[in-house]
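Every protein chain of the complex appears in place save one, which is left out.
Our next item is chain A:
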């Protein structure tokens, strides 16, 4: 197990290096540089600034310096904000992480429940309702869901009841977290519920469910002890990609609800040609997602005993 994890971490390191190299090349291919936007300044000042940030050196040398610094946790100074990139990330990421995790947990729990119910009541009203919801969830982009939720559940509901049930904007209190998390989780919830329904139908018609019934177990015991655990496997596999979608998709929802998350820096840095901030946030997201996929793989081996992680066979 330990050997497997070390091997995977090594590969993760390589992946991140490639990711970083690609980011580096692409951002330098963008027209202009950090000093060509905003206020006009004379050539001499620009030269001096480039030299200050080390941008006058050859690209390869810049890359090597960057990697060397990044290894000890120094992601450089943001050109636009004149603050260390690491500091910006450490301030804003916890907010994005909270939002992401909240919506991920909601998507998985509600998605699994909805899918399971749809499968058990196949062809009946509950199934139709759940599947209609999931089609809506897949088709409506999160910023529309966010705006609708904000308008009806925060603004209108508050006016109607006279008390503030859900906050319109901001972050920190629980009543500020619910709506954004809901908006962000909507499409993932839809994906999970469809997946769960298909997989549950598959499991329910399998022979071992018949065996369980032939043992005399009640419908409830069969569902909880035999069906759900087997049906949940495909959901676990998509957890990695869903985590990615939820984290990187957070930008839009954060924007609608004015949440001080990391999405803003991740997107706006590109517009501003803020090289260090682009590289820093990309590196951070990349590392986080690769870690998430690794955790999912390990989780998979725990849930399904048939899957042995590579090193255990040796």
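Here is the rule we use: a residue touches a chain if its C-beta (ideal position, glycine included) is under 8 Å from a C-beta of that chain, and two chains touch if they have at least 3 such contacts; residues count from 1.
Methods note: contacts and distances are computed from a predicted model.
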Requested in this report: Have a look at "Cell division protein FtsX", "Oligopeptide transport system ATP-binding protein", "ATP synthase subunit a" or "ABC-2 family transporter protein" and point out the UniProt protein name belonging to the hidden chain.
Outcome: "Oligopeptide transport system ATP-binding protein"
Query raised in the report: In terms of residues, what is the contact footprint of the unshown chain on chain A?
Result: 206-208, 210-218, 221, 225-226, 229-230, 303-306
